[in-house]
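Up next, subunit A:
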Amino acid sequence: MLSIKNLSASVDGTEILKGLNLEVNAGEVHAIMGPNGSGKSTLASVVAGKDDYEVLGEITLNGKDILELAPEERAAEGVFLAFQYPVEIPGVSNVNFLKTAVNDIRAYKGLPPMVAKDFLKMLKEKQALVELDKKLSSRSVNEGFSGGEKKRNEIFQMAMLNPKLAILDETDSGLDIDALRIVANGVNKLKSLDNATIVITHYQRLLDYIIPDFVHVLYDGKIIKSGTKELALELEEKGYDWLIKPEMAQ
Partner candidate 1 sequence: MLEDKKQTFLANFVAKTADKDSSLAKQEALKALENLEFPTTREEYWKYTRVGKITNANYSQSPSFNVSDISRYLVEGLEAYIVVFVNGFFSEELSDISKAKGITICPIAKARKEYVDQFEQYFGGLSKHESQFFSAVNTVYNTNGVYLNIQKNSLVDKPIHMINLTDAENAAYNPRNLFVVEENAEVTIINSYETVSGSSFTNSTTEIYVKEGANVDSYILQNQSETSNQVNEIDVVQKANSTYTANTVTLNGGLVRNNYNIEVKGQGCETNLYGLYLTSGNQHIDNHTIVDHIEPNCESNEVYIGVMDDASTAVFNGKVFVRSEAQKTNAYQQNKNMLLTDNASAYSKPELEIYADDVKCSHGSTTGQVDEEAIFYLQTRGVSEVSARKMMIRAFANEILDNIKIDALRDILESKIDERFS
Partner candidate 2 sequence: MGKYTEEQLEKELETQEYKYGFVTDIETEKAPIGLSEDIIRLISSKKNEPNWLLEYRLKAYNAWLTMKEPEWAHVNYPKVNFQDIYYYAAPKPKKQLSSLDEVDSELLEMYDKLGISIDEQKKLSNVAVDIVMDSVSVKTTFQDTLAKLGIIFGSFSDAVQNHPELVKKYMGTIVPYTDNYYAALNAAVFTDGSFCYIPKGVKCPMELSTYFRINEAQTGQFERTLVVADQGSYVSYLEGCTAPMRDENQLHAAVVELIALDDAEIKYSTVQNWYPGDKEGKGGIYNFVTKRGLCEKNAKISWTQVETGSAVTWKYPSCILKGDNSVGEFYSVAVTNNFQQADTGTKMLHLGKNTKSTIISKGVSAGGSQNSYRGLVKINKNATNARNFSQCDSLLMGNKCGAHTFPYIEVDNKSAKVEHEATTSKIGEDQIFYCNQRGIDTESAIKLIVNGYAKDVLNKLPMEFAVEAQKLLAISLEGSVG
């Protein structure tokens, strides 16, 4: 589904991603771990289409080159980014926001806007699916939301937009055990054989709930090791040094 080949990304002359390669197939969950500053969030931003970077290399989604597409076009193609720090948009209700997003994506695909009745039905369904408090949907996007509520709201939006590729950028940061469980639950319910998930995380903890098929370690802009979920446990136990030091010696 997602194919990243030799991706490099720089900002203000500093290279952050240095020839990254990654293949993600439909139905898979990939975890990306690594120490701070390794480029994890940059990877998420670059795939989503954030403007700040000079990008070289190739990113294709289901065979389509998405590097030339604007972020809203990539979203319509099926990319979803659950932000590490979701932004607040005062005065714009969650419902209104999602309605606009859903219909704009439909327009891109040549579909007519969703009938209000159907939209409301879908809204209620997805709210229940991710256990989102009904009251939150009439409030402004993320305004006054606690950290946990913001992350839950991201998963709710994911449920509503039904993406092909979901990238969760440190979704677990700032969450207590209960919130973590609810967020992970939501992600697991949305998983299917037709979509794929990339989970970017610092800690092994989230991966107890969202079981990855593959674990990759991102260090200094490149993936230096890939493995299965056992790799995550090993990292939990030993840290990153044992992987990095041999690298540094080279």
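Quick note on the criterion: a residue touches a chain if its C-beta (ideal position, glycine included) is under 8 Å from a C-beta of that chain, and two chains touch if they have at least 3 such contacts; residues count from 1.
With respect to how the candidates were assembled, all candidates are chains of the complex that A comes from, given by their letters.
What you see is a predicted model; the values in this text were computed from it and never measured.
Between subunit A and the candidates 1 or 2, touch in this complex occurs only with 2. On the side of subunit A, the complex with candidate 2 involves touching residues 48-51, 68-76, 79-81, 83, 86-87, 89-92, 96-98, 100-102, 104-105, 108, 140, 157, 161.
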